[in-house]
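A single protein chain has been omitted from the complex, and every remaining protein chain is retained in its original position.
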Amino acid sequence: MAMDVETLEDSRHHRYVLNMGPQHPSTHGVLRILLELEGEYAMELLPVLGYGHRCHEKIAEHKPVKSFMPNTARMDYLGALIYNHGYAHLLEKAAGVEVPERAEYIRVITSELNRIQSHLLWYGAYLLDLGAFTPIMYAFDDREHILDILEDVTGSRLTYCYFRVGGVSKDIDDKFVTSTRAFIKRLRSRFPMYEDLVNGNIILQKRLNDVGELTPQLCARYGVTGPLLRGTGVDYDMRRAEPYSIYPQFDFEIPTETKGDCMASFLVRFREMEQSLRIIEQALDGLPEGPVMAAKVPKKLKIPAGDYNASVEAPRGELSYYLVSDGSDVPYRLKVRTPSYSNLSVVPEMCQGMLLSDVVSAMGALDLVIPEIDR
Amino acid sequence: MDINQVKKQWQTLSTTIEDIDYAVSGHDYNICLERDKVRDFATLMLEEGFYLVDLMAVHVTPAIEVVYQFAHFETRCRVLARAFVDDNSEIATIADIYQGANWHEREARDLHGVVFVDHPYLFPLILAEEDVDLKPLLKKEGTLKDIDAVRRKPPEPAPEPKTKVKPEGAEAKPEAAKSQEQS
Amino acid sequence: MEIFYSILPDLIRMVVCAVCGAAIVFGNALVMGYAERKLAGHIMLRPGPMEVGFHGVYQLVVDGLKLMGKQLVVPKNADRPLFMLAPLLAFAPVFVPLLVIPFSDKIQGFDLDIGLLVILALASINLLAILIGGWSSNNKYSLFGAFRAVSQNVAYEIPMLLSLLSIIFMTNTFSLKGVVAAQSPVWFIVIQPLAFLIYLVAIVAETNRAPFDLPEAESELTAGFHTEYAGMSFSLFVLGEYANMFIVCSVATVFFLGGSSGIPLPYFEYSGIIWFLLKVYLLMFFLIWIRWTYPRTRFDQLMNFCWKYLIPFSLVNLIITVVMVKLL
Partner (left out) sequence: MKSYFSELFTGAWSLILGLKVTIKALFTPIVTCQYPREKLEITPNYRGHIDLVKFADTGTHKCITCGSCMRDCPSDCIVVDGEKREGVKGKALTVFTLDFTKCSLCGACVEVCPTKALDYSNEYELAGYAREDFHYDLLKRVEERE
């Protein structure tokens, strides 16, 4: 429901500015968006960031590479393990540490559980943005099972610091395996319920169809990745495009849609949960025995000089760590490319000429995690 | 996308195009650009269907280095392009070619003070307005290193991609860095 | 003096009615507030209020006391008199429609010939209150909420009226008692199911409840027209909203569900009121139920739905009714 921008160009004096945020229910954190409105149509959008910036990149330059691991979890509190994974992957690549196979399996299982958890929270919160109150409680009910499973093995519920350079900090046990299998069964049985309650709902479809359309070209110009990009028909997933860890061993699909609107990314995320379940199932079946930590990881991890990059697929898109090392054990420069940052930058173009309600649904479809943007 | 074709076009813009080992560094190509070629390079990359992964600045001597990372949706091709800013910390913007660069450039301006010439809206993004001159990620005297200290060393005899850290190699580098500091 | 004695019964009746009306408004708000929170809780697989009293039955009383104790904040640069007037205006008119509602064949304040018109006329005042409240708050979100409320209510009053009108054509009276009396063999829901459905959708929009709660859409407009209201002035809006729900559901009961008719309970002369309240609260339960099920519609879709579906259907329904009435 976009209004013709051209015809309104000369009527700027009718416009006024609405401050959405920093405290607004649907900005999911301290994000502020200045909306220049024409009636209820948002003609210009200007996101204002930096309210919760924690200078992680500066902190990284002041301590040994290994000590930065807990900080990665604080950047994206929903995909903490995947952020752990990316960072561990970067250091292992840079320092040439071999990871035992069992550790990689555990990493994949827990990362995928983390991804489902993130998607479930997004699912609930997005529906809350759209005005449905109940789905978030059902999604949290499922999500709570994941948190319990992960708490049992990692020890924390949200900001995990579980992966280490060269493995994981704790081995999983039979209880983990059985409860994960039980969870897979449970979530599968819940999908039809979600379909009935939410996905098929005519109101939801009307709200999401043809709203916030993206094209692959637009995504390339803004660096939009993740489910939003896959919603435009590009099957770009770091797990497949630049395989890391043991993902090539698993048989899973990359869900894509073609329209590129909010409904497309909605469905892509929803189907990704099923694919993650498939990966977990295969990983549980093939779980090898063995150590979970590399035998020899130097206490002081020195990274040879040069620059290193590790990209993983976070729940929201491509996460890249870029490390410039001067040969010491402290990074010379560490840059984290967070998916939400690039995804949010598309908002001014994506939401131009939209109704205020559509701005909310388009923003929700981005699945923003503000600490990831203000990292 | 035909990589050889693209490579030929890169060669018209840059003389130093390195093939690097993806398994070690996570990049396929390392391209050093003159700063007046940055816009041409970005235009070329956009035409070839690359997307902008990241844009950042690294503070080294002789000048701040701006690093562009590109990747492709269809084939694995990670490109690292770098260019130095000029004496006034200025470099041409690519925000009108890759709109996603807009925010990255504003961030680099906040954190390193790199001025992107002709940027549509070079307003502080992360810092508050009054902290514009803070430039928090600039290295202090003593920690600032030369560009050669943070460059990958040429592959020493038999460089296997997945080996343990070589202690002698690791120790040799800080010394090089130290000598840079002293100079 | 004689005049006084002649109008005394009416006066007493009025006072009694006013007291009963107030009791209904506050009692209804307590029941509905509790029911809504409890039902919402159980739909979401959580218990809802549990702390105050057995299963939290006193929760609403405590909440009311808390709201009364809160400071009335008037925002800077707000239009103070209008800002204070709006909640009163939302709350005050809800007593009058209660007077004409026939709770049973014996319990009714006044049986006016124009009963329905009284209700519809006074129901519109609530809208004015929302507009004044949103306008005077000096807040853009409130203003949006107010504008949305006005256009939405004006649009949805048409199908609501048209659906009721088809009943009026069948009964030839605006008196609510007359409408109830006309349903003695079959309720009008059987004869006029389409009108009932249209009315049901229209009242969801009229009472600004989800999925049509656009005036207060909290994820878009923070809290819509009552963003700036706190304490008692906020609770007056809520009281008015619940009372309005009660009124529109009563009208639905009177017009479609046979009013107070039902199987007479033994040993109880006034069993009609029990049936009446049962039907009203069944409808209210439905309103709560759909509120906690659906996402919110978008504004243009809401209007489209009204103009593209509800109004044509109710017009067709009306024409068919008129033709049938003429023929039979």
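Read from first to last, the chains carry the letters A, B and C; within each, the first residue is number 1.
To be clear about the criterion, a contact is a pair of C-beta atoms (placed from the backbone, for glycine too) under 8 Å apart; a residue touches a chain by one contact, two chains touch by 3 or more.
Since the model is a prediction, treat every value here as computed from it, not as a measurement.
A.B. asks: Among the chains present, which touch the one that was left out?
C.D. replies: For the complete complex, the undisplayed chain touches A, C.
A.B. asks: Which listed residue (C:V25, C:M44 or C:L176) would be found touching the missing chain in the intact complex?
C.D. replies: Of the candidates C:V25, C:M44 or C:L176, C:M44 is in touch with the missing chain.
A.B. asks: Of A:L18, A:L34, A:L197 or A:A294, which residue touches the hidden chain?
C.D. replies: Checking each option in A:L18, A:L34, A:L197 or A:A294, the one touching the absent chain turns out to be A:L197.
A.B. asks: Which of A:L78, A:L113, A:C161 or A:A365 touches the chain that is not shown?
C.D. replies: A:C161
A.B. asks: Have a look at A:E151, A:D210 or A:E349 and name the one touching the chain we're not showing.
C.D. replies: Touches the omitted chain: A:E151.
A.B. asks: Touch as defined at the start, partner being the missing chain; which of C:Q183, C:T207, C:T293 or C:S314 qualifies?
C.D. replies: Selected residue, touching the omitted chain: C:T293.
A.B. asks: Can you name the residues of subunit A that touch the chain not displayed here?
C.D. replies: 63-64, 66-71, 74, 134, 138, 141, 148, 151-156, 159, 161, 164, 169-170, 193, 196-198, 200-203
A.B. asks: Across the whole complex, list the residues on subunit C that are touched by the chain not included here.
C.D. replies: 39, 41-47, 50, 289-290, 292-294, 308-309
One rule holds for everything that comes next: only the chains that are shown with their structure count from here on.
A.B. asks: Tell me which chain's centre, taken as the mean of its C-alpha atoms, is farthest from subunit C.
C.D. replies: That would be chain B.
A.B. asks: Tally the contacting C-beta pairs at the A-B interface and at the A-C interface, and name the larger one.
C.D. replies: Per the contact counts, A-B leads.
A.B. asks: Roughly how far is subunit B from subunit C, going centre to centre by Cα mean, in whole Å?
C.D. replies: It comes to 64 Å between the two C-alpha centres.
A.B. asks: Could you put a whole-Å number on the gap between the CA centroids of subunit A and subunit B?
C.D. replies: Computed value for the inter-centroid distance: 25 Å.
A.B. asks: Any idea how many Å lie between the Cα centroids of subunit A and subunit C?
C.D. replies: Measuring from centre to centre gives 44 Å for this pair.
A.B. asks: Which residues of subunit B touch subunit A in their complex?
C.D. replies: 23-27, 46, 49-54, 56, 58-59, 67, 69, 71, 73-74, 76, 78, 80, 97-100, 102-103, 111, 124-128, 136-137, 145, 149-153, 161-166, 169-170, 172-174, 176-177
A.B. asks: Which bits of subunit A are touching subunit B when the two form their complex?
C.D. replies: Where subunit A meets subunit B, its residues are 49-50, 53, 55, 57-58, 61, 90, 93-98, 216, 219-225, 229, 234, 236, 241-242, 296, 298, 301-302, 304-311, 318, 320, 322, 324-328, 332-333, 335, 337, 341-342, 345-346, 349, 374.
A.B. asks: Can you tell me which positions in subunit A touch subunit C when the two form their complex?
C.D. replies: Answer in residue numbers: 1, 16, 18, 24-26, 40, 127-134, 137-138, 141, 197-198, 201, 203-204, 206-207, 355-358, 360.
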